[in-house]
Every structure is written in C-alpha cells, then in structure tokens.
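The complex appears here without one of its protein chains, the remainder shown in place.
A, B and C are the chain letters, set down in written order, and residue numbers restart from 1 in every chain.
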Amino acid sequence: MVNVSIAGAAGYSGAELIKLLLRHPGVKIDKLFGHSTAGKRIDEVHPSLKSTLSKEIASFEAESLDGTDLLFVALPSGEAQSIVAEAFNKNVKVIDLGGDFRLKDVNIYKKYYKHEHSAPDLMQKAVYGLPEWNEAEIKNAKIIANPGCYPTSVLLPLIPLLKEKIVSPDFISINSYSGTSGAGKSVNLSMIFSEVNENVRAYKVGVHQHIPEIDLYLQKFGDKTPDFTFAPHLMPITRGIYTTIHCKTDSSTGFANVEEIYEKYYSDKPFVRFLGDQIPEIKNVVYTNFCDIGVAITGDNLIIMSVIDNLIKGAAGQAVQNMNLIFDYDQTTGLL
Amino acid sequence: MVNVSIAGAAGYSGAELIKLLLRHPGVKIDKLFGHSTAGKRIDEVHPSLKSTLSKEIASFEAESLDGTDLLFVALPSGEAQSIVAEAFNKNVKVIDLGGDFRLKDVNIYKKYYKHEHSAPDLMQKAVYGLPEWNEAEIKNAKIIANPGCYPTSVLLPLIPLLKEKIVSPDFISINSYSGTSGAGKSVNLSMIFSEVNENVRAYKVGVHQHIPEIDLYLQKFGDKTPDFTFAPHLMPITRGIYTTIHCKTDSSTGFANVEEIYEKYYSDKPFVRFLGDQIPEIKNVVYTNFCDIGVAITGDNLIIMSVIDNLIKGAAGQAVQNMNLIFDYDQTTGLL
Amino acid sequence: MVNVSIAGAAGYSGAELIKLLLRHPGVKIDKLFGHSTAGKRIDEVHPSLKSTLSKEIASFEAESLDGTDLLFVALPSGEAQSIVAEAFNKNVKVIDLGGDFRLKDVNIYKKYYKHEHSAPDLMQKAVYGLPEWNEAEIKNAKIIANPGCYPTSVLLPLIPLLKEKIVSPDFISINSYSGTSGAGKSVNLSMIFSEVNENVRAYKVGVHQHIPEIDLYLQKFGDKTPDFTFAPHLMPITRGIYTTIHCKTDSSTGFANVEEIYEKYYSDKPFVRFLGDQIPEIKNVVYTNFCDIGVAITGDNLIIMSVIDNLIKGAAGQAVQNMNLIFDYDQTTGLL
Partner (left out) sequence: MVNVSIAGAAGYSGAELIKLLLRHPGVKIDKLFGHSTAGKRIDEVHPSLKSTLSKEIASFEAESLDGTDLLFVALPSGEAQSIVAEAFNKNVKVIDLGGDFRLKDVNIYKKYYKHEHSAPDLMQKAVYGLPEWNEAEIKNAKIIANPGCYPTSVLLPLIPLLKEKIVSPDFISINSYSGTSGAGKSVNLSMIFSEVNENVRAYKVGVHQHIPEIDLYLQKFGDKTPDFTFAPHLMPITRGIYTTIHCKTDSSTGFANVEEIYEKYYSDKPFVRFLGDQIPEIKNVVYTNFCDIGVAITGDNLIIMSVIDNLIKGAAGQAVQNMNLIFDYDQTTGLL
C-alpha cells in the first residue's frame, strides 16, 4: 500500500487525481494540502466528492510528510519549486503535474515562465514522466516532471515518425485545440462562460510555455529538433485536446510505412491506440488515459491527429501511470 | 426595387438570406421554392420568422420566375444545376450558394462531388463571387458562384501574401474548425447533439470538396498554386469558422511588411478587418459579414488566423454583397 | 433625430443597445460613458464593433449631457441612482435598464438589493417600461424603469390570465432558466466556463430581487397578487430565458378560453407571439425583441411557457421599444 499526499488538491487536476486514487487498489490517500482552501474539507471544495472523501485540507508543512511515500504536486507553475525541494530533502518521491521541472535550462524556463527558477539543481535531477518513452528512468526517479497536456498530445504521435526519419524536420505545423479545464480555475473575464461559449480563439501563438518542452523532448526521444510552429487554441468544451499536425514526407512513403512504425513503438503500450486512417474524436478518450492517433496521407503530405483528455492522460492519469511504474504496479492499475 | 426569389428557402442559409433580405431597403422577396417543404408557410418551417414573413413555399417551376430579377439558390450541391439552367434560360440572374458552379473542370467536379455535372457550359459562364477580388466580373455576371465557407476563410487571408510573394508556396498548412450549421440540416447519427457536444473531430482530411476550390482561386487571384494541406474539423458551436494557416516566409520578413500588404489590399474593403497582431475570435464576427484576420510571426514562420460567420460571410451575407454589386447598391447595403 | 447617450456602454446590454441604435433610422449616438473603461474606444471594449463605431468612452459628467435627449443607463443596480438624478435635473429623459427604479418601496428595495436607495423621490416618478401594459404612462415618462429580464418573461404570459381571473391566485409556481449573459460581465469562479458548461444550478431561490418586481406588477396590471414561488436557474447557453409557469384553473376552462384571452390582449402587440399549443423554443427568439408564449392544459392544470432573449426583449430591445414610444416612433422601428 502506497501512502500518497497531494499538494494542490483544490484544482481540477487535484480533483481528478483524488478520484483516480480512490479507485486504485494499492493506494491510501494521506494528506491534502492547499493555500486558500486550507481548513476546508475537500468535499466542500469539490462537492462531487461528498460521501466519498471528507479529509480536511491543510497548509503545506514538510513535517506533515512523515509517512508519505509519494507527493503529487498539482500547483500552478512557479508555486511547486519550494515544496518539491522540501519533499526531496525528506526523501519523499514527487510527481509534479506542473511545468516547473520539465525544462533543463533555467534561462529558457525564465523566458517562457516569466520568473526565476529557485531549484535549478533539482530541475536537472527531475525525470520527464512520459511512460511510453522514458520508462526506465521513471522507475528510478525521485522527482517526476509530469508532461504538459499539449506536449503529451504532440510527442506521442510525432516521436516515432521523427525517430524513423519518415517526416521532414524542416517544417512541421502543429495546431492544438484545448478545452477550458486546461486553464484550471483561473478567474478572469476571458474565461467566463459568456466569453468562451460559441467562440474560439488562438492564444500565446509562438510564445506558449509548452513550445520549449516540445522542442526538448522531440530532440531527446525523436533524435531530431524539427523546425515547428505551434498554435494553441481555446474552444468551448470542458475537457479534451485535439492536436492536428501537418508535415512533409517523401513521395515514397505510404500508409503502410506509417502504420508499421506506430505498431513498432506502440503495440505494447496500453494507453496509445493507433486508429490507422480512422479519425480520432475527443469523445472516445474523455475520462480515460488513452491517447488516440489517426493519420491521413495526401500526396507527400502527412496529417496526423491525436486526442487526449487533458485532465487524465494530460495530467492526473499520466501521473498515476508514473506512480504505478515507480511502485512496481502494472502501469494500468486503477486506470482502466 | 429588386425582385428576388429563393430556391432552397427551408435550409439554414435560406433562413439567413430571408432575414438579411427583409432588412434590405431595395429588395422585395417574391417567390420561395422548396421540395419537401412545398405547401408549407415559411414561418412554419422557420418559426423565428413568425409575424415577419408568412409566404407559402412552392415547388420550383421556371414559369414562376416571371417578374423575378434575381434567383438565390441555396440547395445542396448537385441539386442546383437544372434550376440554374432554367433561370439562365429565362434571363433571370442567379446567385448559387452551393458548390455546383465554383469549379471549371467537370472531371475535378466529379472527383470531389461524386456525380456528373449536367451543365458544363454554364459552369464556364459562372463568375466566382468573392467581391474583394472579383468585383468587376461580378458586376456583369449572369451566374454567380458564391464562394464556399472554408474557401472564403482561406482565400481572404492568403491571396495577398501569395500575390506579394511573401510566403513560400512550397508548404502551407491550413486547419479549419467549423460550427455545425455548415452541415446544414443533414440528419444523421454523427450530427446529433449527444455526438457533437463536448467533442471535436476532423473529417474529409485531404479529400474535402473545398480543396480544388481553394486551389483554383489561389491560383487565379494569388498568381500561384501553392502546395497546401487542408484539414477541416467539426466543433461544438453552431456558427463560425476558425482558420489557422501556417506558412514559411523568409527571415527578412517582419510584421511591418505583412501589415503593409493587408492594408494595401483591404483598407478599402468594408468587410475585411485586419487586426494586426491581435487574435481574431469567432464571437466578434457571428451574425456579421466581416472576416477578421490576425497574424503572428515567430522566426521565419508566419501564422495567420481568420474568422467568419459561415452562414453570413460564408454564405448568405456574401450572396447579398454580390447582389448589391450586381444591382449597383453600395455593397454594404443591408449588411451593417 | 434623437440624440442618445449611454452610461454603462461596456457591458453586454450596452453592446446590444449600441448595435440596435446603430440600425435605428431616427437615432444619433452621442456620448458613451463608463468607469473602468473610460479613455478606451468602444471598439476596443467590444471588438465586434470595429469599423462600425469607434467613439471614445468618457467618465460620466452631467455637463456632458448637453445636447442629449435621452440617456440609457445600463449599469449594475445601485450604480444608476446618482446618474439618473443628475440627468433628471438637467431635463434629460432616462431609460434605466437596471433594477434601481422598478420598485416603489425603499424598504423592499433595501431588503432585496442589499443597500439603501439614494433617490426615493425619483423612484416614485419612474414609470415601469412594459410597453404592452403601460404604453400611456411610458409616452409621458421622464424616467423609465426598464423591466427585468425574468419579470418580462413572467408578466407577459401571466397578466392576462390573472386579469381575466382564469387562474387561481392561490399557488402559481414559476421556473425560469437563464443564459449566462444575464449575469453580465461578473467575473467569479462560479461563472467560468468549466463551472457552467455541462451544468445547471438553481440560485437565489425565493430571495431573487426580481420577486418583488413580479409581485408589484402582477398586482398593478393583473389586479391581483397571487401567491407564487419563483426558482431561477442558470444554464449553459449565452442568451435566452425559458420560463415555465404552472397554475390551477377550474375544470370548465379549456384551451379556447385561454386562446381568446391572449388574442384579446396581444393580437395588436407586435412583439408578443401567442403560439397556441405549440411549444416555444429559445432559438426562435434570440436576437429578436419577441416574447413567444405557448400553453398546455392537462385536467384543470394550466402550464404556460414563455421565451425571450434576455438581452433584447429582456433589456436593450425593450429599452429601444420604450424610446420609440417616448419619441413617437412606431414602437417597432429599428427592432424588426
């Protein structure tokens, strides 16, 4: 039985994490930490939990971690660093669902996240928690940087094709559409229902903080840094990311080649479903840890579509998958 | 006063057309034609029209066109050809909102629309009704092929950049997201609310019938046929198209160049609003005839976003704009 | 030509008002006033207005009203009182879209609106702007209290039945469902998309500030104060109110009686459409000034359904209708 605690239990990812962990046969939820919600019961903050979990949320203190084997951190980027450092010092393993430990270069971090990083040494120690490509490192990690939602939806379809040199790295265009839960509980005019409903807008085009993350891990796992553009958009659904990637291949590449490559890398990966020439749909993956991938070839152009639930495979589900690897559970435990 | 009739008054574009025409000071609505709705009153079919228009819908017959100056045809592709031919023979001008008269090559038509074209000669006579680029021809046209919704959202932002050779024609990727009204009143399982809501899916990737239309008119107005990919998607809103175009420029191109080009071509065009580096949003154009365009430059990559209301600038509004040109009204009459 | 100014131009009702007034042939928009938006151009605040209106928003000052014939006030309740008083003192007519001048009793006002009323004398002078029932008073009014959105949807269907004593006043239950634009641009967690989408919740059950307004005007126009319950709900659409009223009638009442009564009172009212036993739908009234009413009789129970667009018939459209009456335009001018 693994004793886990959660910092940032009051957010949307926190709620998903709790729901997944309550179903997990090998986990006991220990402490719940929060800032502004400290003192409240978790089922006051998330009324959907009423009569399933009623623990009180506490302010984070390192000594509260006695007895905790693993700390999940589901805090906005910038708020995780000191907590992760304290947990690390107490030898508690950490899975950080935010962006603070995914990059390796503090300058790039500062450029995209707009503040200094206070724990650059831990940044180097952190292991990127993309189980399909980094399983060995994850099993031995003390700090897991759980991948961002957009990068998960981009890396899983793109790495195999880059690695096998089947697409041109000269120009890859990536379009992603996300539901609103990706923005968490941020409260501002642009996120109220009347502004989001029946509307679509791109945002942070070319400057989104997931760009260097995509860049770094395409290079690490795909052996290549392509020249890519990334345009994220907000759309009026609550959950889900739809990513459409356009790239060039050479004229001799056919569907069979693409299929073979995906089979090679993913046939034994339980959470990646290659659909062939069928079109992925968000409705087939919401509330699951699956990433569905489909492709279309037209001439020497390849269009790849992938979908995930941003709160599950893009956050809490992938975090549980990483936990399973660390504690030697089957990686699907509690996730199917 | 222009006497207009409408074939296909029972669809969504038909309803929009009627609402725009009722507000137009120089138009009198004459006949309304329909197949399955013949015999019903128009306000039974579109209850929102109750107490504003209660004409009866009739089956189309050529002789009913006596007294009609202009026939709008808002029928599914394939159903317009015989009606357009009959109107043409009676010297009634036609604006066809469907896809039957936009292409020039019957073989390409057949490949994408999946049936033979029965009036190939009229196909040649038809004038493409994109007012911002084809005004002179439109003014003298007898048959207007009103542009498709996706092509409108693609051509308006892309033509100026191609024409000025500021983007590389070697690889342009186009992603479009459309609301459901673009599919008209087609009734099938994939369009019911439970299947569309909280979902997104691409469709007809690489094989959509708007691909040859985009191709033909980029060439005609942009002087260049680029190699492009086009991925249309369905998303859970009723009205609006969001198009995001990724392309390469050379490293010397800056925002100022792009801005200058759009100013050059569109500063005197009342329905194109160049937003500069501001992000377009669908909510700013719904129920209007505007196309909003914004751009982002990152390195030597250029990302262009455009939005329209698919039923207005992408259908009924553009049709009224064309009517205004033909009958010498200011092109904005009834549209602001 | 009527010169109008608007205080509170930056809100949703303000935007609708501007759009309606731009289309009105007898109106010139003079000044736009705002607090936090002062100094900005109106098309920065409402980008949909770009290239149609670009006036600058100013802080309200009474002297700016020179030349203004009519001031629309679209401010949150509590913020209108001093502005209305200043306009009144300068002999400028006022239509207040908020709740500050609808009630007649300062104690009831305080109980429901939670603050003191600073202009109780003007409260008495204000005329309730429900054109279908108060036309004569409206024509001579200096201050119009434009009805609330919920009360409009309740009073129009209920007054005729009460007045004709066809329903029992002992127990009438009223359920209303509103889109989110009714809450204006209020920014709080409960209004963000992720909290509202795929959700429904009742709110302020039994304590909503529209309860005394409904009570007062049922009495004034329906000659009877019934015992009624009112449960407002928030639902995930942007525009529209759906009101369903259950009441008792006696067993001799049939559909014909009900129909006759609605015909009697509304056949000459251009914005009330009685649908008989057909079911009203929000989609038929959005973006219009219509109120659609339908009824169902089961045994001696009568169920009445009404729909309006909360921003038009429930706010800006009804305000323009009142303006038309005051300045002797046909009441439909600019509204059809």
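In the analysis below, a contact is a pair of C-beta atoms (placed from the backbone, for glycine too) under 8 Å apart; a residue touches a chain by one contact, two chains touch by 3 or more.
These figures come from a predicted structure and were not determined experimentally.
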Among shown chains, those touching the left-out chain: A, B, C
Residue of A:Ala87, A:Val285 or A:Met323 in touch with the missing chain, whole complex considered: A:Val285
Hidden partner chain, touching residue among C:Val258, C:Val286 or C:Leu325: C:Val286
Residue in contact with the excluded chain [from B:Lys90, B:Lys111, B:Lys125 or B:Lys185]: B:Lys185
Residue ranges of subunit A at the interface with the undisplayed chain: 22, 47-48, 50-52, 198, 270, 273, 275, 278, 281, 283-285, 287-288, 290, 292, 336
Touching residues on subunit C - with respect to the absent chain: 171, 173, 175, 177, 195, 197-203, 205-207, 227, 229, 231, 233, 235-240, 242, 244, 246, 248, 279-283, 286, 296-299, 301, 303, 305, 307
Touch residues of subunit B, complete complex, unshown partner: 12, 180-181, 183, 185-189, 191-198, 236-238
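Just so we're on the same page, only the chains that are shown with their structure count from here on.
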Where subunit A and subunit B are represented by their mean Cα positions, the distance between them in whole Å: 39
Distance from the mean Cα position of subunit C to that of subunit B, given in whole angstrom: 36
Averaged-CA centre spacing for the pair subunit C and subunit A, given as whole angstrom: 46
Per-residue multi-chain contacts in subunit A, two or more chains: 195, 198, 236-238
